[in-house]
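Encoded as structure tokens, here's the structure I'll be asking about.
Only one protein chain is missing from this complex, and each of the others stays in its spot.
Letters A and B name the chains as they come in the text, with residue numbers starting at 1 for each one.
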Amino acid sequence: MDYFSAFAISGSGMSVEKLRLDVTALNLANVNSTRGGAGTLYQPLTVVSTAKSGAFAAALAGAGNAALGAKVYEVRPSPMPVRLVYEPSHPDADGKGFVAYPGINSVNEMVTLIAATRAYEANVAALNAAKVMALKTLEIGGN
Amino acid sequence: MSVDPVGFLPAVRDIVSGQAPEASAQAGPIDFAGWMAREIGSVNEKIVNSDQLLQRLATGQVDNLHQVMIGLEEAKLSFQLLVQVRNKLLEAYQDIMRMQV
Partner (left out) sequence: MSGTDQVTMALVIKALDAAALRHQAIAGNIANANSVGYRPLRVSFEEQLGFARQALARGERALTLADLSSVQPTLRQEPASQVGEPAVMVDLEMVRLAQNTLQYQALLKGLNHRISIISAAINEGRR
């Protein structure tokens, strides 16, 4: 069995989910950040992943199945409306006394976190299954 | 509830009824060649059956995996037993041939 491409597929899935996890953790860490890196407000990010381009056609053409994995298409800022809270005593309050917080919905982020974790564990299970199958293949003829 | 006496074993039945146990063995002349042929035939049947079970497994129409595994193991063990019986027979034959007349 072509365990090399099986490992590559599961590995690509794991790296995608790991990135999604990191980005979600970054969003959650910045829930209450009123100031971003360049002085502007922090923009929450989303990871968009797709299948590797031309994967199915390549696999049909027999060019190997390593292209069946996932890759990160882009990490883009999510268009959530900014959260305005009335705090006139805050140093970052604008003229009307409102402080702008990043539009991060903690519930959504937690759901994404759980989904990414579950997908990561599923990829690990697929990798272990491939490893077990390859090891058993080595035992052909061993009585 | 009553407990039946242990009488279902033929040997025990013979002893209880007072008959000689050798009577059952002398049903007729022992046909060794025929018995051997029958056993080889049954081992062959088992191997062919295991072939069929394996084909069923490969085409994905297996309801219980344990039947397939048991059938495979039975075929393998029967064949190994047959090979050992053949070895013993050959050894016995060679022993006899080695005897000085």
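Convention: contacts are C-beta pairs under 8 Å (C-beta built on N, C-alpha and C of every residue); 3 or more make two chains touch, one makes a residue touch a chain.
What you see is a predicted model; the values in this text were computed from it and never measured.
Undergrad: Touching the absent chain in the whole complex: find that residue among A:L45, A:M80 or A:A126.
TA: Residue touching the chain left out of view: A:A126.
Undergrad: Tell me which stretches of chain A touch the chain missing from the display.
TA: Counting only chain A, the missing chain is touched by 1-2, 5-6, 9-10, 12-14, 16-17, 20, 48-51, 55-56, 59-60, 65, 68-70, 73, 115-116, 118-119, 122-123, 125-127, 129-130, 132-133, 136-137, 139-143.
Undergrad: Touching the missing chain, which residues of chain B?
TA: Where chain B meets the chain not shown: residues 47-48, 50-52, 54-61, 65, 68-69, 72-73, 75-76, 79-80, 83-84, 86-87.
The rule we apply is simple: only the chains that are shown with their structure count from here on.
Undergrad: What is the distance in Å between the mean C-alpha positions of chain A and chain B?
TA: 62
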